[in-house]
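Below is the structure I would like to discuss, written out as structure tokens.
Here the complex is missing a single protein chain, while all its other protein chains stay put.
And then subunit A:
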Amino acid sequence: MRKKTLLAAALLSASALTLTACGGSAESDKPVASVSSDVATEKAATVLDQPFKKPDLVLTDTQGKKFDLRERTAGKPTLIYFGYTNCPDVCPLTMSNIAIAKKALPKADQEKLQVVFVSTDPEHDTPEVLGSWLKGQDPDFIGLTGDFATIQGGARTIGISIDEPTKDKNGKRVSMHGKQVIAFSPKDDAGYVMYGDDATADDYQKDLPKLLTGAKP
């Protein structure tokens, strides 16, 4: 497996080099590293060797009430994603994929699963905005917003890097969502599985029964 992955990566890098070498007019500031994206992996889930502790985040929920993430989701299977509602593609896609997979679970299991969407654009995503947006995905999803620095700090503890939305020098908008969904085990509350944004509803549907018990997918 490892050898194959390396071989693939080498070939990919070679092609990328060819492309950039010839493309005189191509923009040079774009990194070519993304070429190596998950071609070599079949499974959507990455089981982490060193699980993350659940972020110690106390934020505001869609009702405008204080929400202590660790306290409220203790002992429950939990999926956490950092995104924003002014995001037309990946954020709603990720939430919809999880919503579809969740609906396929038996009712009792659906109630156990905690899906938490933390805003990376809290200035825009008020509790009302977040609540109305999440209702379109699954009314039971938990939406959290609050101070950006607090959210950024919490995201960093589980390896997720986000910056506040901004405008570049030409006035064009730049905004970020987390690249991963992290699954936390009901057994020890540790974040032990990671999904990239290419995970499908089928991937989640296949893995959720295991994530519900804290088993490895």
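As a working rule, a residue touches a chain if its C-beta (ideal position, glycine included) is under 8 Å from a C-beta of that chain, and two chains touch if they have at least 3 such contacts; residues count from 1.
One rule holds in what follows: contacts and distances are computed from a predicted model.
**Student:** What protein name does the UniProt record of the undisplayed chain give, "FAD-dependent oxidoreductase", "Copper chaperone PCu(A)C", "Sulfatase" or "Ribose transport system permease protein"?
**Tutor:** "Copper chaperone PCu(A)C"
**Student:** Which candidate, A:Q63, A:S132 or A:T213, sits in contact with the chain we can't see?
**Tutor:** Checking the options A:Q63, A:S132 or A:T213, the one contacting the hidden chain is A:S132.
**Student:** So that we can see where the missing chain sits, which residues of subunit A does it touch?
**Tutor:** 4, 7-8, 11-12, 14-16, 18-20, 22-27, 30-32, 34-35, 37, 39-40, 42, 85-90, 92-93, 96-97, 100, 132-133, 136-137, 161-162, 168, 170, 172-179, 197-198, 200-202, 206
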